[in-house]
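The other protein chains are all here in position, but one chain of the complex has been omitted.
Up next, subunit A:
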Amino acid sequence: MKTNILHTLSHQELECFGDELDKLRQEVIADLGKRDADHIRNIIQKQRYSEIAGRALIHFSLNPISWAAGVGLLSTAKILENMEIGHNVMHGQYDWMNDPQLNSQTYEWDTVCDSESWRNTHNFEHHTYTNILGKDRDYGYAVLRLTDDEPWKPRHLFQFINYGLLSIFFQWGVGLHELETEKLRSGEITWKDKLPFIKRFTKKAAKQVSKDYILFPLLAGPAAPKVLIGNMLANLNRNLWTSTIIFCGHFTEKAQTFREDECENETRGMWYYRQLLGSSNFTGGKWLHIMSGHLSYQIEHHMFPDIPAHRYPEMATKVQQLCEKYDIPYNTGSFGSQFKTVLARIARYSLPPKKSAPLSPSVSGP
């Protein structure tokens, strides 16, 4: 699904488009203040209450219902921490607050992925080279074929299994992303090169595993098994949710990919344009957006990764107006419909390309 419309706008139009987005960015930056600080602190407060209540219910539950409620609350806390807090804080969205607890460089989140590794693989690689095949290693996570630009192999017939496994163990997939297994297999890099990463990862993973699967179960004494299972389920729920949200952001039917040569000497306007075409949004209520870390506004997130994410809804209105003005497609839809297209895309590219009928749908407006 490679774009062939990247250069359909004239150079001047692209630059005007970029200037208008820069202006929008500056307006929001100038307006950052108490509202944004209150938002993130409010979410942190809710997340902490949710985690405390969740763990307490799992520990002290007397019946399956209260235990399930505990699992639900702990899952919610983990999702909030990873998505609206951790992911966004590590993007530097709240660095301007000068609060050491919310500093992008020192924040450590509740997942086996080491934050330093995340800052490198996600903030740098993925956000710089979004959907550029061969550069953005998030594209298909090296286990899924999602475009005809990648040659088909028989193993792709079973990629739904890979997708299922990736979603179930998503935090491990994200945590081990920097290992670059595809490069290790091809011999491009050696295990020795990856030793510092492996050390960091092992340390973080050990911390996470011992917290959820040793410390808290042991603190519960004889109730250890239900705590262990509860924590496991909460991590699973978080994994499935985050995986689904992220897949809806870049792997929907209309999200486009790019070749390296298309992006050479890219200007600011062209960069914005690529972020727009490579991302997809989904609509929903306030809490769906918060629980997705506002990655439901993936387009705005990719254009403005370091602006506090709760600003994206108001920015999206202006971005959509600009898209209409310049006649650029703005990829959005309901959560369900976008997710269906993700599944359809995984299914479609499980099969070899058919030469008679083009696989890529023509890209049109929203």
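What we mean here is this: a residue touches a chain if its C-beta (ideal position, glycine included) is under 8 Å from a C-beta of that chain, and two chains touch if they have at least 3 such contacts; residues count from 1.
Operating definition for what follows: contacts and distances are computed from a predicted model.
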item: Choices "Sugar ABC transporter permease", "Electron transfer flavoprotein subunit alpha/FixB family protein", "FAD-binding oxidoreductase" or "Putative dihydroorotase" - which one is the UniProt name of the chain not shown; value: "FAD-binding oxidoreductase"
item: Residue of A:P64, A:P100 or A:P222 touching the missing chain in the full complex; value: A:P100
item: Touching the absent chain when the full complex is considered, from A:E108, A:D193, A:E260 or A:E324; value: A:E108
item: Selected from A:L215, A:L322 or A:L343 as touching the chain missing from the view; value: A:L215
item: Sole residue of A:D36, A:D148 or A:E178 that reaches the chain not shown, by the stated touch rule; value: A:D36
item: Absent chain, residues of subunit A that touch it; value: 32-38, 45, 48, 51-52, 96-100, 103, 105-106, 108, 110, 116, 207, 210-211, 214-215, 218-219
